[in-house]
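Here the structure comes first, spelled out in structure tokens, and everything after it is commentary.
All protein chains but one are shown in place.
Coming up: chain A.
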């Protein structure tokens, strides 16, 4: 694990990459890393995130910059998702809607080396059309495949120098799962403490899943969320 600044942390994100972006709405969204990705300018990205941006900051800013070719998410349409809505209606961004639990489990499977899994979610719906199904012990299931990222951008409360992470309340959401599912996982955190500074019993994401950490500071994190740094 290396501690870097945000621009250095995302410098090797390639055009066409699949980027997993944590957050549920704005809770747990890695605003500072997304701002750096906007400055970096990688294009034709496939972005996997629960939503498709709120307001004009964070994921919405990445969409507005025209860097996203395809969104894979569970719930794009929100009261303040106007950036995505306009791009989608103009045919400028593709959309794959995935039930929220399948989205999480597909990334969990990717991170856990599972080749595919049968889930009851979505059976009999348009989101399962064309997919393999099977009846197991009298219940109907749909075959779903893993969802891997080239890069995961997540936000956590704190890291230690071994890359272990702890999170903050419901901002945890997709972070720990995405950390396991990407080739390179980058976490922005409020602060980085020495190894041993986090109780091993309290570690949520072990450092093996974390490649780069960016110490943002709580104040800058909040400012980035409010759009003050944009």
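Everything that follows uses one rule, which is that a contact is a pair of C-beta atoms (placed from the backbone, for glycine too) under 8 Å apart; a residue touches a chain by one contact, two chains touch by 3 or more; residues count from 1.
The criterion applied here is as follows: contacts and distances are computed from a predicted model.
The chain that is not shown carries the UniProt protein name "3-oxoacid CoA-transferase subunit B", picked from "3-oxoacid CoA-transferase subunit B", "TldD/PmbA family protein", "Sugar ABC transporter permease" or "V-type ATP synthase subunit A".
Touch with the chain that is not drawn comes from one residue among A:58, A:99, A:149 or A:207, which is A:99.
Counting the whole complex, the residues of chain A in touch with the unshown chain are 24-28, 50, 74-78, 85, 88-89, 95, 97-105, 107-108, 119-127, 140, 167-177, 204, 225.
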